[in-house]
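Can you read through this structure? Questions will come right after.
Missing here: one protein chain of the complex. Every other protein chain is in place.
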Amino acid sequence: MILSRKELLGLTILATLILVILPLSLDIFRLNLVGKYLTYAFVALGLVLCWGYGGILSLGQGIFFGLGGYCMAMFLKLEASSVENTKIQSTPGIPDFMDWNQITALPWFWEPFRSLPLTLILVILVPVALAFILGFAMFTRRVGGTYFAIITQAVAAILTILIVGQQGYTGGINGITDLRTLLGWDIRTDNAKLILYFVNGLLLIGCLLLAFFVKHSKFGRILVAMRDKEDRVRFSGYNVSNFKIFVFCLAAAISGIGGAMFALQVGFMSPSFVGIVPSIEMVIYTAVGGRLSILGAVYGTLLVNWAKTSFSETFPELWLLGLGGLFIAVVLAFPNGLAGIYGSYIEPAIKRFLRKKSDLMPSGTLPQGSPAE
Amino acid sequence: MNPPVTNAGIISDQMAPDFLLTVEGLTVSFDGFKAVNDLSLYVDEREIRVIVGPNGAGKTTVLDLICGKTRATSGSIKFRGQELTRMNESKIVQAGIGRKFQTPSIYDDLTVFENLEISYPKGRSVFGALAFKRDAVVRDRVFEVAEMIFLKDRLNERAEFLSHGQKQWLEIGMLLIQDPDLLMLDEPVAGMSVSERKKTAELLNKIIANRSIIVIEHDMKFVEDIAHRVTVLHQGKVLSEGSMDHVKHDPKVVEVYLGH
Amino acid sequence: MADETERGLESSLRRKLLMGMAAIPAIALMPKFALGAGPATAEVNTTGLAVTDDEVTVGILHSITGTMAISETGSVQAEKLAIEQINAAGGVLGRKIKFIQEDGASDWPTFAEKAKKLLVNDKCASVMGCWTSASRKAVLPVFEQYNGMLYYPTFYEGLEQSKNVIYTGQEATQQIIAGLDWVNKEKSAKTFYLLGSDYIWPRTSNKIARKHIENHLEGGEVVGEEYFPLGHTQFNSVINKIKLKKPDVIYAIIVGGSNVAFYKQLKAAGIDMSKQTLLTISVTEDEIDGIGGDNIAGAYACMKYFQSLDNENNKEFVTEFKKMWGEKTVIGDVTQAAYLGPFLWKLAVEKAGSFDVDKVAAASPGIEFTKAPEGYVKIHENHHLWSKTRVGLAQADGQYKVVFETADLVEPDPFPEGYQ
Partner (left out) sequence: MFADYSMAELGSIFVMQGFAGLILFSVFLLMALGLAIIFGQMGVINMAHGEFMILGAYVTYFTSQLFLNYIPSLFSIYFFLAMILAFIASGALGMFVEWAMIRHLYKRPLDTLLATWGLSLILQQLYRSFFGAREVGVELPEWMMGSIPLTDTVEVQINGLFVMGLTLAITIAVAVLMYKSSWGKQVRAVVQNRVMAGAVGINTERVDRYTFALGCGIAGVAGSAFTMIGSTGPTAGQLYIVDTFLVVVFGGAASLLGTIASAFTISQAQSTMEFFLSGSMAKVITLLGVVGILMLRPQGLFTLKVRR
């Protein structure tokens, strides 16, 4: 029992939107943009689990997105820096930015990224490892709430300074750019972008299913219980910190996948995702979608980014006002975001509509909706 | 009746096996203020012990210390010979101690069934919880407990819609489903009607068959109904201990409750 | 291999270009009513760019929001002025320039996204844009993949050369070496303390500076080198270190908000710039606006352009700029370089006789622009500009007084031998 009937319907609609409607109705440029936005949806989804369900607000999810992305980008960069491609450098075979920084041999921590399987593992493992260290240190000492948020923010700041400062190893503020091929397959062509879009979409749906599984397992109920009465859970024999660590790591892993897909689709990775500002923006995607709504995370991300793109194309000066207003409105007026609006306005309207219809057709059965969360 | 308390350290070694719970020399201080001061307490198997005392006597703190919510400054707490002062909370629960909080502490967003199910002692690890299946055994046990706590026909309601008394029962039920050897209840009948109190007393007397219970309570009528023995705390120390009758007539107790 | 085909292409083009060049005066002489009666669109636009019979679309891509908006505002203003002037003079190949402006929002992926939009959706014939290296690096693959044309205005660290980019600012050696030579000769400076914000441009520039100081200046020595995170605001400790080391020159490449903090604290710490030489390559007139002229007066800056430059071109440019954007606006080095972009593109298009990006790119080397406010510039084979290096002395009113300029144009060398 992974999905309730209602959720199955919702997921089907979303999957149809992502995999059928959008590819059919958008040109490849716009579709690639949607693909990029959907990679942020991974982060938003992670935040639904750890913030919405677990009550842990992290202001540093960009860290995990960034780490996943950097892992992927390092692999792609090594492939793009073959001896053949880089023969004009003083040390051929290493990434161009290393050569500019007088580094003459590949640093040890780049070595694993010569192998794709290892890279794919590290895309998940590196974010999870950092999340585990942070989570273990903080949650076993019962640090939560605002303190945790501020500390994750500081970690994001540290990581940004490090990545920017250690440019010989990381590409610095420019990031890792000019990624070209994946195992010889050119990822820059329209065709490749289309394929990557679908891979991204399928991975996202996979992560959504995983999130639903977690939500409907006893683990999900414990998360809700913990957010509500943490002490009661603790004194029911649960090691609360383990649960928090796990959900934080899970969110990190999902974000890491998003980051890797970002690097593949956009063709570069830069430290501007690791910082504080993008991390907080990603929180707003979740809040707009509804912090308790797994599917809402995707809609929230798409809506905010769509608004950002179209707003800043027409009224660039007003965009920040709009975004700021959105933050405040979501918090003050719609704490449950789109999902809340749907639950309290749209769904009842649909039900009334269906009821009228079923009155006309007495044989039709109504789907039995469970109460909104 | 009182166990010898003159030299607790030496005697406890011999006495420990006889008591379910042995608390000796327990002290905790908050910023210099000793909320519990050199307290000793012995609870038998299948005993209902009621702790009474004025506000600030340290009653709730004693329960906090036993279940690990607060760490003792010094002293020892032994449960079936196991030292609890160094164990973490979940391990203490797993050792067989259940604790109800002063205000009913239940999960408002979940149904009564899910409230009980969460407390069911299986799938307590992270991966256990992910793999946990709601099978017939679990279901039967939830039904069984729900019947005991008078909530059988409200299983699918969200807990937030229960009355105050029902929430108290639900929390007791959440402890019962763990089948603990020692049950600690902080004001279990607060906010209950007279008939609910009677039912609660019956419930406690029924479940005592294979466990002990420590109750903190102010309602003297209820205390008389259930208590095997009563401990009176005052300023973090045991003021008096014994049967209800004994305690009621202890001049020290009368002094504390009535005069200054 | 790629080189050969390019060369082949070039030589065949060159012949065409010569013919095209002959046509330029004719176009220039055409009276205004003939606008739109330029060469047929099908001829000048074979790759489906947004060119109609009387209009051609270009893109402007800078940050209007976010932390970089401070710096990029001037570039946008200059580009709009240039476009207006070109249109007033009859446009390009008889077509008026229409521009589409996009906001990079100080965010590199957004730059890439918008660049792609300008090229793929809007089919812009060229794009004036970017400011930071990071944004240029982000859009570069986009321009190469979709074969666009970018005019990039900022002085930068070099180490790059692309068929699809014309770099109208200086690469690092053009900005650094002449200045160091000057300060070495004029101020007998031997010891240098290098400072910078912690990212690629200051680090690369300081690397070149260090090599030059150590290998080419007599007795030259670097006594300290330090970097601060972007946005750092506390410089008292490093100022103490400088006092301890007593270098002949403080060589500072600090950017953004840190700049303001640095110079204010330097002044407050009693470092008198009339006695302590300070040479910077990151403070233009734009930055002085925020720092306050009082706080930086006496410092030297090494640029290719200063607003106070005394020549006819510049006087006209400054007047026009202020007429369009207000009397209080100031013009810095990058703003002037941004102003060159549309003109260099126009000249290349007219030389090529076509808007096609390949032809424009091929026609660009050798293009000369005599009306440049900085004097005279020429596009090098490597798509950078030949230009002079100048040293300015900061005045209390926020302007620089030019105290030195190289006699000849300095050759751009984005991959300098011996400096890497």
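Note that the chains are named A, B and C in the order they appear, and that numbering of residues resets to 1 at the start of each chain.
Keep this in mind: contacts are C-beta pairs under 8 Å (C-beta built on N, C-alpha and C of every residue); 3 or more make two chains touch, one makes a residue touch a chain.
These numbers come from a predicted model, not from an experiment.
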Among the options A:L8, A:A105 or A:V331, the absent chain makes contact with A:V331
Which residue among A:S82, A:S115 or A:T146 touches the omitted chain?
A:T146
From the list C:N259, C:S364 or C:N382, which touches the chain that is not on show?
C:N259
Need a quick check: the contact residues on chain C for the chain that isn't drawn.
64-67, 69-70, 73, 198, 226-229, 231-234, 236-241, 243-244, 257-261, 264-265, 267-270, 286, 288-295
Residues in chain A touching the chain absent from view:
57, 59, 137-138, 141-143, 145-147, 149-151, 153-155, 157-158, 161-162, 165, 276-277, 280, 283-284, 287, 317-318, 320-321, 323-328, 330-332, 335
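Following the convention adopted for this analysis, only the chains that are shown with their structure count from here on.
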Examine which chains touch each other and state the graph shape they make (line, ring, star, complete, other).
line
Of the chains shown, whose Cα centre falls closest to the middle of all protein Cα atoms?
A
Distance-wise, how many Å sit between the C-alpha centres of chain A and chain B, to the nearest whole number?
44
Between chain B and chain C, what is the gap in Å from one C-alpha centre to the other?
76
Rounded Å distance between chain A and chain C, as computed from the means of their C-alpha atoms
37
Complex interface listing, chain C residues touching chain A:
64-65, 102-103, 105, 107-110, 112-113, 116-117, 120-121, 132-134, 137-138, 140-141, 145, 159, 198-200, 203-204, 227, 229-230, 420
Using the touch rule from the top, collect the residues of chain B that touch chain A in their complex.
67, 69, 88-90, 93-94, 98-99, 101, 105-110, 114-115, 117-119, 121, 123-126, 129-132, 134, 171, 174, 178
Parts of chain A lying in touch with chain B, wherever the complex brings them together
213-214, 217-219, 221-222, 224-225, 228-229, 231-240, 242-243, 246
